[in-house]
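Just dropping this structure here.
With one protein chain withheld, the remaining protein chains of the complex are depicted in position.
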Amino acid sequence: MHVICDLCVVPLGVGVSVSAQVAACQEVIRESGLEHCMHAYGTNIEGPWDEVMAVVKRCHEVVHDMGAPRITTTLKLGTRTDREQHMDDKVTSVEALLRSR
Amino acid sequence: MHVICDLCVVPLGVGVSVSAQVAACQEVIRESGLEHCMHAYGTNIEGPWDEVMAVVKRCHEVVHDMGAPRITTTLKLGTRTDREQHMDDKVTSVEALLRSR
Amino acid sequence: MHVICDLCVVPLGVGVSVSAQVAACQEVIRESGLEHCMHAYGTNIEGPWDEVMAVVKRCHEVVHDMGAPRITTTLKLGTRTDREQHMDDKVTSVEALLRSR
Partner (left out) sequence: MHVICDLCVVPLGVGVSVSAQVAACQEVIRESGLEHCMHAYGTNIEGPWDEVMAVVKRCHEVVHDMGAPRITTTLKLGTRTDREQHMDDKVTSVEALLRSR
């Protein structure tokens, strides 16, 4: 099962800046070799379900290991069986519609 | 790693009513034996990370098997290392604060 | 436009416990007079769109006024035009399906 997800990991109890923890999660994501794209409120990741979910778990482990006592994560998960779809396809198909108007 | 999650599975391409698919997910959750509590916009589930995530995956598999070609899920995941916490504790501690005012 | 929402307000930079801020949001919600129901990972609220959104904004204002320098909120918003639906209806229809199996 292929999944396109949007991951937003929020550490609590580490102060107001969370960029160090977000950067550590980016490294976890990069090391996974999965397709991904960071935006201002999370990161899109796609790949086989178990591999994507291993990344999410690893992010929690790494951020706790950095000293964050608490984490709250928001995750969106998209799967489909009618056809193959990748992250770029989603953006491209919307942009094509916008151009045709 | 213990996790408290909030799971909201939304099937697309099955029409406007999604209660059959939500009920199927409830059965998956019940069969897992994990603590859970359904509300009007999702279900709280808690337990060991891998068991909770197996439930989320199983929900996607079951809803696709029912004929939904596409699913979009929203998942919140809370973990903490400073102390043990359960779903009831979270509600109870807020209610205690409200009573003391 | 009637909306059923699920609101989860997370203050950052206030330490690991956020129950005081969550309790303050509960008071905002109660004072609104809107139907609501707290669970372990948020609060369901329903009512007219503008009233519900005024509650969400007021929660951010109150939590900042308590000293939280940063807030990240997750909000799910459900609207429908085919028929009237309330929070209880959603849970009831799923439970009816589960009983009939």
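In order of appearance the chains are A, B and C, and numbering begins at 1 in each one.
Here, a contact is a pair of C-beta atoms (placed from the backbone, for glycine too) under 8 Å apart; a residue touches a chain by one contact, two chains touch by 3 or more.
Owing to the predicted nature of the structure, the values given are computational and were not obtained by experimental measurement.
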Omitted chain's touching partners, listed by label
A, B, C
Spell out the interface residues on chain A facing the chain that's missing from view.
4-6, 8, 16, 19-20, 22-23, 26-27, 37-42, 44, 46, 74, 76, 78, 80, 82, 87-88, 90-91, 93-94, 97-98, 101
For chain C, residues touching the missing partner are 1, 13, 49-50, 53, 56-57, 60-61, 64, 69-82
Missing-chain contacts on chain B, rising order, are 10, 12-13, 15-16, 18, 69-70, 72, 74
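Quick note on the criterion: only the chains that are shown with their structure count from here on.
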So, in whole Å, the Cα centroid of chain A is separated from that of chain B by 19
Which residue numbers or ranges of chain C touch two or more of the other chains?
16, 74
